[in-house]
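The complex is shown incomplete by one protein chain, all other protein chains being positioned as in the whole.
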Amino acid sequence: MADSHGVVAEHAEHNPNLRHHFDTMAQQFDSATLGMWVFLLTEIMFFGGMFGAYTVYRSMYPEAFASTSKHMDAFWGGLNTAVLIVSSLTMALAVRAARLGQQKNLQILLVLTMIFGLAFLGVKAIEYHAHWVEHMVPYWNWDPNYDGQPQYAHNAQILFCFYFFMTGFHALHMIVGVSLMLVILMMARRGAFNAEYFTPVEISGLYWHFVDIVWIFLFPLLYLIGLHQHTT
Amino acid sequence: MHEIPSVKTYVAIWATLTILTFVTYSVAKIDMGGFNIVVAMGIAFFKMMLVILFFMNVKAESPLTKLFAGAGFFWLILLLGQFFLDYATRGWMPEGKMW
Amino acid sequence: MPLFPESASTIANSIDYLYFYLIAVSTIMTVLIFSAVFIFAIKYRRRSPDEIPAPIHGSLKLEIFWSVVPFIIMLSFFWWGAQIFFESASPPPGAMDIYVVGKQWMWKIQYPEGQREINELHVPVGKPVRLTLASEDVIHSFFIPAFRVKHDVVPGRYDTMWFTATKPGRYHLFCAEYCGTEHSGMVGWVTVMSEPDYENWLTGGGSEGTMVQQGERLFQQLGCSTCHLLDQQGRCPIMRGVYGSHVQLQDGKTVLADDAYIRESILNPNAKIVAGFKPDVMPTFQGQISEEGLLQLIVYIKSLAITSAPGTTAPGAAGAATTGGGPRPPAKRTQPTGGKK
Partner (left out) sequence: MSTAIQDPQTVERPNYLNAEYGWKSWLLTTDHKRIAILYLISITLMFFVGGIFAVLIRLELLTPQGDLVNSDTYNKFFSMHGIVMVFFFLVPSIPATLGNFLVPMMIGAKDLAFPRINLLSWYIYIVGAVFTLAAVVLGGVDTGWTFYTPFSSSYSNTFVITAASGVFVAGFSSILTGLNFIVTIHKMRAPGMTWGRLPLFVWANYATALIQVLGTPVVAITLALVGLERAFRIGIFDPAIGGDPILFQHMFWFYSHPAVYIMILPGMGVISELVTCFSRKSVFGYSFIAGSSIGIAIIGFLVWGHHMFVTGMSMYASLYFSLLSFLVAVPSAIKVFNWTATMFRGSIVYDTPMLYAFGFIGLFTIGGLTGLFLATLAVDVHVTDTYFVVAHFHYVMVGGMVMAYMGGLHFWWPKISGRLYPEGWAKFAALLVFAGFNLTFFPQFILGYLGQPRRYHAYAPEFQVLNVMSTAGASILGLGYLIPLIYFLWSMRHGPKATSNPWGAKGLEWETTSPPPTFNFDKTPIVTEEAYAYSHKQEVEVG
């Protein structure tokens, strides 16, 4: 039996990005993407807990939930949806650039993605501020008259709790996502990627798109529930 | 690894997604009673599928990835379904016998 | 040292029989598996270090056999257990009402006749008793081992349970859901008395009048009576005949006026506005009235229900009437604060 340290020498001629315990680049890449998908599975269940609870209460208090649309600005929400979708596009194009080995494009697209991500967070901050001003923060700053609809004041608080929890956790994910982009950008500038090796870009992209998908559901669930009652 | 989609495909998907965002917003203003939520969720689901299949490129991925991507939604349905098993039947009370 | 609890309710025996059945099946299964393991371990012990037994890979027939047969046996557990569970879900008509409020860490019990006790429950033998359970704070659980009954007492809603005691005596009453510091001190006694003894005991207490009278007094004290007139339209809906009726709401829906509805209307008056009335007229009584007071008001309003012969019975008598064939709250498990139809 050979010296176990011989294993290191065996890897010398391989791609420098191949970590010692994998046999091939393909195996390493597949493992990383599968790992990311499994992680996204946990993310689905993480948000799923909140979606589940939301659905239960929405079926209990449909009118109170619908009444909150009056206090959500569907314009900001819609704008943010659009912003996130654009960021998903730039992200997808960034991954494409990485695959093709276009380093310059990759960096530009990553910067764009970050900018859109930050824009999203900025809009969210404006909205949070507006809710505070309108006394729409349950317990802390809550208008018991609920702006002339006192019959809903009580249970509408639950929706606002969900609103802050769900968008809050989503915003947290956005912050993580933007930081991730920053790291990837720095790696890209260091020249860490090439057409053979772009795994980090690929899997951060998956994460970014997932965060986008969560918002695709949050938008109708939080902003549009009772819109048809308030525009007439 | 997999074949690389063209920029055109990506832009087309982006355009569809943006249009669908407008559509969701517009139909939300129409009063369709119980159908509002169905339509809203239907569109959201469709948008999600576009992102998953194209942006995340699951279309070209292995069956294993598809399985794991699908598993999340299956378990989500287990969660929601069994919550509702309780909440939807809370008010029902048997009088005496069960069958 | 007791090894088996007393059985003192109609349902206790049926649960015990099921329990014996479960023990019998489990014992058989355990003995079977234990003896197989034992016999194999001894009979097939290794006799020489280089012994190599022939491999056996399995048998589909056996696998099917030992998945299907246990499952069928288990289905009998399920069937029998579910049968008793459902039969004991709803009280028989004519059950007498007793009201229980759980509070950290005591049980407050009130009788329609007006008695109130803490950590003591008196019931007559042989008569079905329905308990309405409410909690002032956290989740408790009302547990009488000798009757084999238990139900959680969840804040924000009313739960019910029922039993018929079969043996006079004194039995443990426990709080079975962990509720904080003195959870283990939230215990008491259930006294089962013969019918005459019980009647005797009932007439002994009740210096504050019946629950209906107590509720009526609260109705005055809290100022409800200034708006909710009994027989004449004021600023608020008339109270006579509300209970048990279908109330037309402002938004076009109708709701059944049951315990939960009345509870919600007191605590969160704006939640459901009756057609023809305005929101924000009535203040909320959340935090100003105890769960016991709420139950008294509900019993009082119940006594005003049309079916209990309005005008003819004095409020006091109406309370007793509800324990008899009077109107029963139609829904027992609805969320009091819920907006469900």
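Each chain gets a letter, A, B and C, in the order it is written, and its residues are counted from 1.
Basically, a residue touches a chain if its C-beta (ideal position, glycine included) is under 8 Å from a C-beta of that chain, and two chains touch if they have at least 3 such contacts.
Quick caveat: nothing in here was measured; it's all calculated off a predicted structure.
For the chain excluded from display, the touched partners among the shown chains of the whole complex are A, B, C. Note that of B:Ser6, B:Ser26 or B:Gln82, the residue touching the chain absent from this view is B:Gln82.
Only one of the listed residues, C:Tyr99, C:Phe143 or C:Trp162, touches the absent chain: C:Phe143.
When you scan C:Gly58, C:Gly204, C:Gly252 or C:Gly276 for touch with the missing chain, the hit is C:Gly58.
Touching residues on subunit C toward the chain that is not drawn are 1-5, 11, 14-15, 18-19, 22, 26, 29-30, 33-34, 36-37, 40-41, 44-47, 51-63, 66-67, 70-71, 74-75, 77-78, 80-86, 88-89, 104, 137-139, 141, 143, 145-146, 148-152, 154-157, 159, 172, 174-185, 187, 286, 333, 335, 337-338. Residues touching the missing chain, restricted to subunit A, are 1-7, 19-23, 27, 30-31, 34-35, 38-39, 41-43, 45-50, 52-53, 56-57, 60-61, 137-140, 154-155, 157-158, 161-162, 164-165, 169 (touch as defined at the top). The chain not displayed touches subunit B at residues 64, 71, 75, 78-79, 82-83, 85-90, 92-94, 98.
Just so we're on the same page, only the chains that are shown with their structure count from here on.
Separating the centre of subunit A from that of subunit B, both taken as means of CA atoms, is a distance of 16 Å.
One finds 40 Å separating the Cα centroids of subunit B and subunit C.
Look at where the CA atoms of subunit A average out and do the same for subunit C: the two points lie 45 Å apart.
Counting only residues that touch two or more partner chains, subunit A has 59-60. Among all residues of subunit C, those that touch two or more other chains are 335, 340. Every residue of subunit A that touches subunit B in the complex is listed here, in rising order: 26, 29-30, 33-34, 37-38, 40-41, 44-45, 48-49, 51-52, 55-56, 59-60, 74, 78, 81-82, 85-86, 88-89, 91-93, 95-96, 99-100, 205-206, 209-210, 212-213, 216-217, 219-221, 224-225, 227-229, 231-232. Listed in rising order, the residues of subunit C touching subunit A in the complex are 251, 268, 270-273, 279-280, 335, 337-340. Here subunit A touches subunit C in the complex through residues 59-64, 145, 150-155, going by the rule given at the top.
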